[in-house]
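Only one protein chain is missing; all other protein chains are in place.
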Amino acid sequence: MLYRENGQFKTSYAADQQIFPIAQDRWAIIGILVFAFVAVPLLVDEYLFRAILIPFLILSLAALGVNILVGYCGQITLGAGAFMAIGAYAAYNFHIRIEGMPLLVSLLLGGFTTAVVGIFFGIPSLRVRGLYLAVATLAAQFFTDWVFLRIPWFTDNSSSGSVSVSNLHVMGWQINNPVSKYLFCLGFLTIFALLAKNMTRSAIGRQWMAIRDMDVAAEVIGIRPLFAKLSAFAVSSFFIGTAGALWGFVHLASWEPAAFSVDRSFQLLFMVIIGGLGSIMGSFFGAAFIVILPIALNQILPVVGDLTGIEISTAGISHAELIIFGGLIVFFLIKEPHGIARLWSTGKEKLRLWPFPH
Amino acid sequence: MSRQIGEVILDLKQVSLSFGGVKALTDISFDVREHEIRAIIGPNGAGKSSMLNVINGVYRPQLGEIILRGQHFSKMNPYKAAKAGISRTFQNIALFKGMNVIDNLMTGRNLKIRSNLIQQAFWWGAARREELAHRAKVEEVIDFLEIQHIRKTPVGRLPYGLQKRVDLGRALAMEPSILLLDEPMAGMNVEEKQDMCRFILDVNDQFGTTIVLIEHDMAVVMDISDRVVVLDYGKKIGDGEPDAVRANPDVISAYLGASH
Amino acid sequence: MGFFLETLIGGLMAGMLYSLVALGFVLIFKASGVFNFAQGAMVLFAALAMARFAEWIPAWLGLQGSYLGTAAAFVIAGAVMFVVAWLVERLVLRHLVNQEGATLLMATLGIAYVLEGVGASVFGDDIYRINVGMPKEPVFLFEGIFPGGLLINKEDFIAALIAAVLVGLLTLFFQKTTTGRALRAVADDHQAAQSIGIPLNRIWVIVWCVAGLVALVAGVIWGSKLGVQFSLSTVALRALPVVILGGLTSIPGAIIGGLIIGVGEKLSEVYLGPMIGGGIEIWFAYQLALVFLLFRPQGLFGEKIIDRV
Partner (left out) sequence: MPETASSQALDTFPRLLLNHARIRGSKAAMREKDLGIWQCWTWQGVADEVRALACGLAEMGFKRGENVAIVGDNRPRMYMMMTAVQCLGGVPLPLYQDAVASEMLFVLVDAEVRFLFVEDQEQVDKVLELQEQLPQLRHLFYDDPRGMRHYTQPFIHDVRELMEMGRLHNRNHPDLLATEVAAGAPHDVSIMLYTSGTTGKPKGVCLTHDAFICAARGGVEFDHLSEDEDILSYLPMAWVGDHLFSFAQAMVTGFTINCPESAETVMNDLREIGPTYYFAPPRVFENLLTQVMIRMEDASAIKQKMFHYFMSVARRSGAEILDSKPVSFSDRVLYALGNFFVFGPLKNVLGMSRVRVAYTAGAAIGPDLFRFYRSIGINLKQLYGQTETCAYVCLQPDGEIKFDSVGKPAPGVEVKIADNGEILVRGPMLLKEYYKRPDATAEAINADGYFMTGDAGLFDDEGHLKIIDRAKDVGKLANGAMFAPNFIENKLKFFPFVKEAVVFGDRREMVCAFINIDIGAVGNWAERRGIAYSGYTDLAAKPEVYGLIQDSIEQVNAELVGEGPLADSQIHRFLILHKELDPDDDELTRTRKVRRGFVAEKYGVLIDALYGGKDSQFIETAVKFEDGRQGKVAADLVIRDLKTFGTAGREAA
């Protein structure tokens, strides 16, 4: 309905293969970016930054990583939380143990360390598939949980087991208030999303998808499963690790291993499945859904309780949240197993073909 | 015909393959000459697909060796085979369902990609140049196979006949010197078969590609192939030019026995 | 030596319980391709039901300290689990036929959340005790052979016994009865099974009922040992490496895998623990399974996958 594509013909492959080949989409994305970078910092209050926007940005980044592995390369992982933890603790150790380490470098080194560990934990994927692999990745989860809980070196021998960072700044820019934290994370996410998109539309992305869709055929045309799978593990872990570092440094500031438990792994997997496997856009949708849903329920349930005259205790609300959350997930999987991204793309297709139905 | 059938380019020597005691191929030898169209025929379960799988290393034979352009391989693997210029299509279409036609064909260019992951992530320099250059190559294949109207359609949405064509396209995108076709015309209607025949002949003719082909339709096989090898229960029962094979009593009895 | 045997036997007894829970996983996976992450929540839910009914029923009926109350509570908790199984099939599974493994796995996580939420709101979220009259005192065996004898926990012993009996019964059930055969047919080929008239939906209800029953028994045993609380649902995650080790589709694999993991866990805790720090049983089983997988990707008894192209 909003699309006017006549006259948008492509005279070069470069134009045809750009990320947003349709002009209207390009304008929309520019609009969204301007809104996110300029309007949001002016309009939004601190609570929203802290409770929704910053978690959303960081978890989107992590979900991007999970989506690269699960959605694009077809390797199920239940250890994403562990990789976030590795990223966070690695960045922490680089940050405190090396004098004058710049924040950006610490965060990225956190990501790199995670990528290396990710390759290691990806090795089983060369032998095992599907759900077997899922369980194998749980091994990573439980192992790292234990490592950061029990080996004091990683937590700088902190007596409480919790670590903290403070006084964050990048080239003189203090990252100490919600707006600066938000902008910092948004910058990360924008760049990483662009990198992810580029990879998925290049040779490496096609290798991942080929392995996902039909591994035997992929081998026959000369794709090495070893490289394709391990590179997916590496890139995915890099993203997740960086997200973990941001989560620890920027969002939490002080944290303990429980922040990256198996529940976090499940949560990330939820995001990509509900958002849409194999879709960059889906990672954002999924993250938004999972971040906002509990908060929305938390706000709505007491209101519903008041309206119906049923007294709901705080515990009651948290139980109801669990039920509704679980129920919605099941409902979603039944109604749209390909995720919100699929809804989005069919919607877009409909808009392009409007008023025709197909 | 101007194409010259050349020397032996692929030679299989006494290949035997079994799965947990079940013999799929027994002591099979045959050769393929450069630029020829070589057909493998035989009743269902004769081991034809296994033969192709041995040639490009999906299956590892227990005995025997493969000589490819004078190089001896006791064990082939798919990557080595692809590197050596062998590509193939699949009996039950093994396209990448989550991608569109262009991307499926682009995967065929994989071995020719030189840029690294970092360059690709930034869509920069060599990565971008390569991507565009390979797209141009892929478009040539699209043009060749006359599938322009579906180039951006996800392959899962295509009808069967077109999927088969895209499968061939992916193999062609590799610019192979040897092309293995596993029942390229199975399940097609007459018109689609004619098209596919034309494409196979054109590939052989224009690019000089050596073709090893499994096909059920005897009329097609006799029509387009230079030499035919006949398998039955994993054993070779005939080998030669189409007319000779047609006259071979073993072949006749195997075929009559199988189809009547 | 005696200490080693003690540990070994302890491991075997704990492993028997793992086998039981693993059996629940395997049955569901075989019959419907669902990797049931809700197994842990089911254990918690069943234990909660048992614990609370065991409190409530005597209070309602005025039976004090009678085994009758406990038995009634067990029966009712079992019935509740059957209802859960029926609801799961009705509301979830039948709508997700032919979906991918990851989607189904996520759905069971959703079910797990619902079960935890419902369990907590209906039965409460405190720590409860289950007392089914299990003897707590230790016994000493083979005092003649080893100095000081072997110390065996009687409670563990009885639990293992119960688990073993149940495992045996289930195995018999699936090898010998018509339903069992139908189930195996379904596991081999959904469509073929359906085409010869095996009602898929009913099979699913049955396996989920069995899984519910397994969860109840496991819940009661673990509950009486550790108390009924939220962490019970994570204990069941410990059974996951068992299925991986044994092969997702193999019943004997689940049993033997359970024993191996049980023993491995205990031995590692005792012998490796002091060296590298405590609490390693959390991940040890997983690493064991992982290393194992590298050599036999299909598990101990799983079928080898041959790629056909």
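Order as written gives the chain letters A, B and C; numbering starts at 1 within each chain.
To be clear about the criterion, a residue touches a chain if its C-beta (ideal position, glycine included) is under 8 Å from a C-beta of that chain, and two chains touch if they have at least 3 such contacts.
Note that the structure is predicted; figures quoted are calculated from it, not measured.
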Shown chains touched by the chain that is not drawn here: A, B
Absent-chain contact - pick from A:S12, A:N167, A:Q299 or A:T314: A:S12
Which residue of B:N92, B:N116 or B:Q148 touches the chain not shown here: B:Q148
Residue touching the undisplayed chain, where the options are A:R97, A:K335 or A:H358: A:H358
Contact set of subunit A toward the excluded chain (per top definition): 1, 3-13, 15-16, 352-358
Sites on subunit B contacted by the missing partner chain, in the whole complex: 1-2, 102, 135-136, 139-140, 142-144, 146, 148-149, 151, 202, 205-206
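By definition in this document, only the chains that are shown with their structure count from here on.
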Gap in Å, rounded to a whole number, between the CA centres of subunit C and subunit A: 33
Computed distance of Cα centres, subunit C from subunit B, in Å: 49
Residues of subunit B engaged with two or more neighbouring chains: 58, 90, 94
Numbers and ranges of subunit C residues touching at least 2 other chains: 307, 309
Footprint of subunit C on subunit A - complex, ascending: 70, 76, 123-124, 127-132, 134-136, 138-139, 142-143, 145-146, 149-151, 216-217, 220, 262, 266, 269-270, 273, 277, 315-316, 319-330, 333-334, 337
Complex interface listing, subunit B residues touching subunit A: 56, 58, 78-79, 81-83, 87-88, 90, 94-99, 103, 106-111, 113, 115, 117, 120-123, 127-128, 130-132, 135-136, 170-171, 174
Contact footprint of subunit B on subunit A as seen in their complex: 12-14, 16-17, 195, 198-199, 201-207, 209-210, 212-214, 216-224, 231, 235, 278
